[in-house]
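Presenting chain A:
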Amino acid sequence: MGLQESLLLVLLTPWVGGVLLVLAGRWPNLRDAISVVTSLLLLLAVIALYNHAGNGTATPPELTLFTMLPGIEVGFRLEPLGMLFVVIAAVLWIINTIYSIGYMRGNNEKHQTRFYLCFAIAIGATMGLALSANLLTLFIFYEVLTLSTYPLVTHKGSMKAARAGRTYLGYLLGTSIAFFLLAIIWTWALTGTLEFTPRGIFKQDTDAASLSLLFVLYIFGIGKAAIMPIHRWLPAAMVAPTPVSALLHAVAVVKAGVFTITKVVLYIFGPALTREIPASEWIVYLAGTTIVVASWIALRQTNLKRRLAYSTISQLSYVIMAAALGTAYALLAAALHIAVHAFGKITLFFAAGSIYTATHKTEIPQLKGIGRQMPWTMAAFTIGAVSMVGLPPAAGFLSKWYLLMGAMQLQAYFVLAVIVISTLLNAAYFFPIVHAAFFQPADDDTGKIHEAPWPVVLAVSCAAVLTLLLFLYPWPVLSLAALVSGATP
Partner candidate 1 sequence: MKILYLFNYWIVIVIMLAGLYAVIASSNLVKKIAGLSIFQASVFILYISSGKILGGTAPIVDSSVPADVVFSNPLPHVLILTAIVVGVATTAVGAALIIRIHRAYGSIEENEILEYEE
Partner candidate 2 sequence: MSAHLLILLVVIPLFSAPLCILLRRSRLVWLLSSLSTGACLLISILLLQQVYRSGTVTYMLGGWSTPLGIGIEYRLDLFAALVALFVSLVGFAVALYSYTSLQKELPRHKHPLFAAAYLLCLAGLLGITVTADVFNLFVFLEISSLSSYALISMGRDRAALLASFRYLIMGTIGATFLLIGIGLIYSHTGTLNMSALQKVLPALTGKASIQASLAFIMLGLAIKSALFPLHLWLPSAYTHAPSAVSAFLAGTATKVSIYALARFIYSVFGKPFVITQEHIGIALITLSIPAMLLGSMLAIKQQNLKRMLAYSSIAQIGYLFLGLGLSTVASVGATITHLFNHALIKSALFLSLGCIVYRTGKAEISSLSGLARQMPWTMAAFTVAGLGLIGIPLTAGFISKWALIRATLTPDYWPLAVVILITSLLAVVYIWRVIEAAYFQPPAPGSTGRTAEAPLGLLVPTWLLVLLSLYFGIQTTVNFGIAVKAATALVGG
């Protein structure tokens, strides 16, 4: 199988799977089997692509669909950052599919066919977004991703879900239309191209004020990255079923946001220019503030999923901050953190969903002693928490390490301070949960093991194991991140 074909296969598989599972909608077992097979096929295609392109020596494969506007084609091109994102999304999709099957059946959710279809479309859009060759293609898939996740967020169909959906859509669609699109068209007006080009597309003589404003427009336009003050949609979207939260927080949506920002920094502005733009410094401060404030808010939440949501907001700003710093090590950290956070956060969400499926508990004070009832789930939760805090032997340590190196290089004491404070806060809001779960007696302790359905437990365990493995064998991801940034790890 050639490179070109692998690329096509990666792009098409989720969509074909989506069509097939709609056709099989009447037979739930067949439908779910199709979902699993599709996700496996996608992973195979991604692996084929990775084997060809992972070392970065081969000429990147390209694919052009059609010319949308004169001079702008809808097309795809493989590059290391996109490859990294594709690998994460494909791996996590499999786990998420298995988990979804257990969760959706365990909770007797309605409209499961629509659910799996939207899921497949969202993954298809993620693949397109990750591999897009220019900003317009990326924008198209960015919007498809927003719209395809809307039915997932509002899956419950209640008015409460509709209100949450309104917030979700309002923030994401609003920022993308008002800022992101404007930034894209402005870029097009200034440079006459939207192709992702190493070292950026802006000419030397573009004035600093325009560039600053554009940079700010991009950061705020990419609402999926949830920098404050456009973070409200993420906690609102917590009404969705847990697999959707996992999709939002780990697999696709927020990752698409920070991925897009990193991509814009790398291939539209270029790292050198990013460091020079006055606005990038302000974005570093804003991201740093977001990290600390969101961690602080997370500390005060008593609902487990909401705490996780605010934790995500703070973790996302690590990537934004690293990207805005623009040095080689910082960019390495940004790329790596996209992967690392994905694995850690999906573990945590799966654990939260697993608890909900087995016991219908959602509040943190209810979790006393639950470690004895659900040892597998809570072990996984612990690993996820360790990764979030950034301790070895979990993957979170890696990206924090490189970010620290990048900050040291620049002698950016603000960044150092932010990392230290947020690490403390992270520890403060995760470890008490772990402690309570394992070392405090439950109010209703029956002494029996009462785990969630096996697909759920399997998925949680897989995610936790992957988080550990990523620390022990980081090379597949680290080499890609190194290619992206040009730093030697």
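Everything that follows uses one rule, which is that contacts are C-beta pairs under 8 Å (C-beta built on N, C-alpha and C of every residue); 3 or more make two chains touch, one makes a residue touch a chain; residues count from 1.
If you want to know what made the cut, all candidates are chains of the complex that A comes from, given by their letters.
This is a predicted model, so every value here is computed, not measured.
Only one option in 1 or 2 touches chain A in this complex, and it is number 2. Remark: chain A residues 66-70, 136, 139-140, 143-144, 147, 154, 157-159, 161-162, 165-166, 169-170, 173-174, 177-178, 181-182, 185-186, 188-189 touch candidate 2 in the complex.
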